[in-house]
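Encoded as structure tokens, here's the structure I'll be asking about.
Missing here: one protein chain of the complex. Every other protein chain is in place.
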Amino acid sequence: MSLKADFTQGFVRNQWYAAGWASEVCDRPVARRILNEPVVLFRASDGKVGALEDQCPHRLAPLSLGECVDGGLRCGYHGMVFGRDGVCVSIPAQDVIPPTARARAYPVIERYGLIWLWPGHKPADQSLVPHVPAYGMQGWEVLENGYQHHGANYRIEIENLMDPAHTTYLHKETIGNPAAKNVPVSVAKSDHGLKAYRWIENIPPTPLDRASRDFGEGRVDRQIAFHFALPATSFVDIAVIPAGSDRSEACLSAGVRTYSYKFLTPETQSTTHFFWLHIRNFRVGDAAFNASLRASLEKTFQEDNVMASAIQQEQERTGLRQKTALAIDRAPMMALKMIDQMARSESAGD
Amino acid sequence: MSLKADFTQGFVRNQWYAAGWASEVCDRPVARRILNEPVVLFRASDGKVGALEDQCPHRLAPLSLGECVDGGLRCGYHGMVFGRDGVCVSIPAQDVIPPTARARAYPVIERYGLIWLWPGHKPADQSLVPHVPAYGMQGWEVLENGYQHHGANYRIEIENLMDPAHTTYLHKETIGNPAAKNVPVSVAKSDHGLKAYRWIENIPPTPLDRASRDFGEGRVDRQIAFHFALPATSFVDIAVIPAGSDRSEACLSAGVRTYSYKFLTPETQSTTHFFWLHIRNFRVGDAAFNASLRASLEKTFQEDNVMASAIQQEQERTGLRQKTALAIDRAPMMALKMIDQMARSESAGD
Partner (left out) sequence: MSLKADFTQGFVRNQWYAAGWASEVCDRPVARRILNEPVVLFRASDGKVGALEDQCPHRLAPLSLGECVDGGLRCGYHGMVFGRDGVCVSIPAQDVIPPTARARAYPVIERYGLIWLWPGHKPADQSLVPHVPAYGMQGWEVLENGYQHHGANYRIEIENLMDPAHTTYLHKETIGNPAAKNVPVSVAKSDHGLKAYRWIENIPPTPLDRASRDFGEGRVDRQIAFHFALPATSFVDIAVIPAGSDRSEACLSAGVRTYSYKFLTPETQSTTHFFWLHIRNFRVGDAAFNASLRASLEKTFQEDNVMASAIQQEQERTGLRQKTALAIDRAPMMALKMIDQMARSESAGD
């Protein structure tokens, strides 16, 4: 791991990235820069979502200034209509459609309320869409449509998300937990990535734990696991179970359990779309709790954004990434290495 | 016509450009960047307008921070006074005026309510000021003082203005006319430029036509002619006459006639001063109509600006101008060729 910041590093392209919430893309096209490319998301009259390069091949007008019509998207300048495959299907007052009249089309899939986009040139592989098993299962409450625009490269965001140690300081007013600060963190490889986790054992349940499950007079064990899945998904899995009980998946889900997903999509080398999705198995249907939880999550993620953006600025100014390494860097550094390896192997044509 | 965007292309310098409205330049100097040069417009105490480089030769303070005085413009920093010819005529507490104490002066003419400026180094040729014959003629109503700041190179603006086809889509809420979309456009050379026009024949007059002239029960022919005059003037000439009648200039002006002028002045390579002037021979003196017409024109021109600015951004990002050519490009491409030819011949020293 070089201590120099390398801002020319390529993105991992042959993967799915969250491009937008399905609920955002209704009757009007939506412009969004993804992996430094201008993209327009739209829903044609058949209800299916399309994604094109946000550029009319005629004079380079953004197609996102146009409108959704039968069969595709109509440019707002001269009325050329493009299908979801990017092929122009009509030009006003002109019969012949030149073969150059086409816009690049991106593969898209709608899943988990999100629109997933494949920016690479290799064939899109649907099996690679990130897995969110609890989404839509009975007994689980979903907070969706979470979005923030963050002012840092997604690698800085991943470092932050794979780093339990910062919560005590950066989030002292929200989720920070001074009791946790000296419990060691274990790191292990996982499917498609990495997991950094710790069990805080034999502690009293919090009032929220008590209100959510009947722990009687007993104490609890609390797992906090930070997961990373290539290329840019992070989720935290928190489970609270009776102290000493079995730690199988089934037992964890019988306890108080929360999944907090973040799907990071590079916008540019220095900015990131931060999509978040929160799923839990307690206080299901509690609208007031949902509202206060959403506000608290937004505040926490903004604390991360303020720090990550400041680090981005300083790394750009200096051309450095860090000057000293700490023990807590282990999981973040492993995650970054995995990303770098994937990006290198992709650009080597593997 | 290369499909690459060339942002290093020089401006045509030895021509008159609209620099400001005469009404703007009263007792205070006005700063304006013209063809990428800082200019100060001012009116000396004799009422005559002057234009100097907006830079005091002493420490490079903008002269536009100074004030109009007898005999010229006084720098707001140390009180040096410059005449309309740029020569320094006084320096406080100093008798000798060094020959280096002068600012570049630009030739200017006041005409049609506008201040015209000649940015070139060849002698200014008064015969080249754009012609606006109907300005000030009896029976014609003038809307003047029209100005917008547009975020595109003036070539992109000219393409837009010589392109009747876009009105159906970009201006669908203002002047767009779906009926016109399949009527072919003719293109012809004209004095100092080009004309793209079409006649829509034997149609019913609009309610506005009827309210402006007595067309009886008859039908009308409607001309829409888009004119381009080098280097950067555009005007639309709309005439509505009884169907089948003579198309001489006199007959056109006996009908319902409108001239919509745009004088484009490059500010930088990516921005343009958009001066507009509207002249018509109907509803003369109708203040309410004037107000609603002005509002409608401003809205239409802003629609153009939004599109042109977005195209400018995308052309800058990609270094391209277009990826496919359409039939409707004929007039815009001819206009751009004329500009390029004039710019090249000027830089070749012709």
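Going by the order they are written in, the chains are A and B; count residues from 1 in each one.
What we mean here is this: a residue touches a chain if its C-beta (ideal position, glycine included) is under 8 Å from a C-beta of that chain, and two chains touch if they have at least 3 such contacts.
On a predicted model such as this, the values are computed, not experimentally measured, just so you know.
K.L.:
Of B:23, B:94 or B:341, which residue touches the hidden chain?
P.N.:
Only one of B:23, B:94 or B:341 touches the chain omitted from view, namely B:94.
K.L.:
Just to verify: which one of B:78, B:111, B:294 or B:330 makes contact with the chain not shown?
P.N.:
Answer from the full complex: B:78 touches the omitted chain.
K.L.:
For chain A, which residues lie in contact with the unshown chain of the complex?
P.N.:
Contact residues on chain A toward the absent chain are 159, 163, 165-166, 168-170, 181-182, 184, 306-307, 310-311, 314-315, 317-318, 320-328.
K.L.:
Pick out the residues on chain B that sit against the missing chain.
P.N.:
Touching the missing chain: residues 38, 55, 57-62, 65, 74-79, 91-94, 98, 100-101.
Here is the rule we go by: only the chains that are shown with their structure count from here on.
K.L.:
Considering chain A as a copy of chain B, what rotation angle in degrees (nearest 5) results from a C-alpha superposition of the former onto the latter?
P.N.:
120
K.L.:
What is the distance in Å between the mean C-alpha positions of chain A and chain B?
P.N.:
49
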